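The block underneath contains the structure these notes are about, expressed in structure tokens.
A single protein chain has been omitted; all remaining protein chains appear in their positions.
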Amino acid sequence: MSNLKPLIKSLQQYLRIGDWLVALISLACVIWLFQTLWSHEQAAKVQIRLGDKIYGTYSLNQQRDIHIHGSTGEAIISIANGQARFAQSPCKNQYCIHQGWLTLAGQVAVCLPNQIALELLGENKPYDSLNY
Amino acid sequence: MLRNAFFLLFFLLTSCAREPLYHSQSYVFGTLVDISIYGETDERARQLADHIQQDFQSLHNRLHAWKPISTGKPSELQQINAAFSQANQTIKISPDLAAIIADATVLSEKSNGLFNPAIGHLISSWGFQRDEFAVVNINEAEIKNLIHAQPRMTDIVIDNNTVYSKNPTVKLDLGGYAKGYALDTAANYLRKQGVKNALINIGGNVIALGKHGDATWRVGIQHPRQPTAIATIDLADGWAVGTSGDYQRYFMLGDKRYCHIIDPRTGYPAQDTQSVTVLVPPQAINQSQAGVLSDVTSKPIFIETPKNRKLAAAAFGIDDFMVIDANAQIFVSKKLAGKIHWLIPNVQFKAID
Partner (left out) sequence: MSRHLTHIKTTAEDHQVAKLAAIAITLHMVEALIPSPLPGVKPGIANIVTLYVLTQYGFATAAWVSILRVFASSLLLGQFLSPTFLLSLNGALLSLAVLWLASHLPKRYFSVISLSILAAFGHIAGQLIMVRLWLIPHAGISYLVPIFAASALFFGILNGLVTAKLLQQKNTNDSELDKKRASNS
């Protein structure tokens, strides 16, 4: 802490108006980045089940497409921006795709014909099971 | 950095004490089946869950309205339907299926015919007796004929262990009954096995046994139009919850939605409602059980006109129910309003008193 005082003194001595502007805008950017990319309210992982087995659990802090071969064909699961969804599915009705992006812990999307289920896992699951 | 470390520590600590919760998911009964068993060893829980899944699979095979068990081998229900297509043609029937038909008949009467498993032909002509649904060319004449023939559960006569139908247009489709029946079967099995705490979910229909440790089992209710839960409710021991919705089995024709819940009076899918959720308490032994009621009773409420919904629920003694109509307006019964936890902010709903 003792080296903080000379640091503050240096800041006041050397920083010009424009510098303060640049520093503050940069600080705002850094804070914004932490808030959008590090928000813990969102779910942290997506669990993919194929049939009655867990196919895999993936972090939502990445951007990738996962190709899975279900019982009727290949499906593509997309992960991006802390969200997950069915991007492509061989099923006829495409209900799983219409579920759209899953964003909160506990949310589920299922492709019944292909037997693939997505569930977002987070710290606090709001319920034990979903009625629909 | 510090926050990150704190969360990591928290996870490590909480993951050390793993709760005795066994959870399995499988595709049986043509749908997703979720079994949670609390307080048993993993080994025992797996055995119990496997047994239940096998029971479900055999029930599914026997009661399937349109899929044969294998080529050339129709399900028991299909054989019965084949006999029904000839008026007064008798056929042997197993005791539990006879009991199901008897129970379904009582419930059909109670609902003034809005719950009618005998309209299999109508369901088929709307294309809902298939795995996946597509737009159907609506044949008005065919529909008129089908409702004119008035297939009813009361047309079926059970005599000892044979059955026949007086009306050849009766075709049984137990789609609105079978899942609830399976729930009751599973719950009874677990109770007999001495399991105190479990949660069973068959295609969205849920029944609860005991509790989740110290907390009551909590069930989310799907929003009819978004991939999120609109609310949660606590399900006490023996209670069941069921929802009928227009968002799982339907097709679009233009911008009109045609769902699988058909009004037997008009022959057309009900179009005034998006979803109906009912909560059913445990029932006395010699009556329809909670699981069956959670499946059956949501349909009449779904089909009924807005002013008669309350009566439709009262006919079955249902005090806890919620309706989301075609305009996304939410109605909640007084009793349920006090119990429901909304997950979306600023929910506007009307109380049904």
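A and B are the chain letters, set down in written order, and residue numbers restart from 1 in every chain.
In the analysis below, a contact is a pair of C-beta atoms (placed from the backbone, for glycine too) under 8 Å apart; a residue touches a chain by one contact, two chains touch by 3 or more.
This is a predicted model, so every value here is computed, not measured.
The chain we do not see here touches A in the full complex.
Seen across the whole complex, the unshown chain contacts chain A at 7, 10-11, 14-19, 21-23, 26-27, 29-30, 33-34, 37-38, 59, 61-64, 81.
Rule of thumb we're sticking to: only the chains that are shown with their structure count from here on.
Centre-to-centre spacing of chain A and chain B amounts to 33 Å, using the average Cα coordinate of each chain.
Every residue of chain B that touches chain A in the complex is listed here, in rising order: 7, 24-27, 30-32, 34, 36, 131-134, 199, 201, 204-206, 212, 217-222, 226-229, 232, 241-243, 245, 248, 251, 277, 343.
Here chain A touches chain B in the complex through residues 40, 49, 51-52, 91-93, 95, 99-104, 106-110, 112-113, 115, 117, 126-132, going by the rule given at the top.
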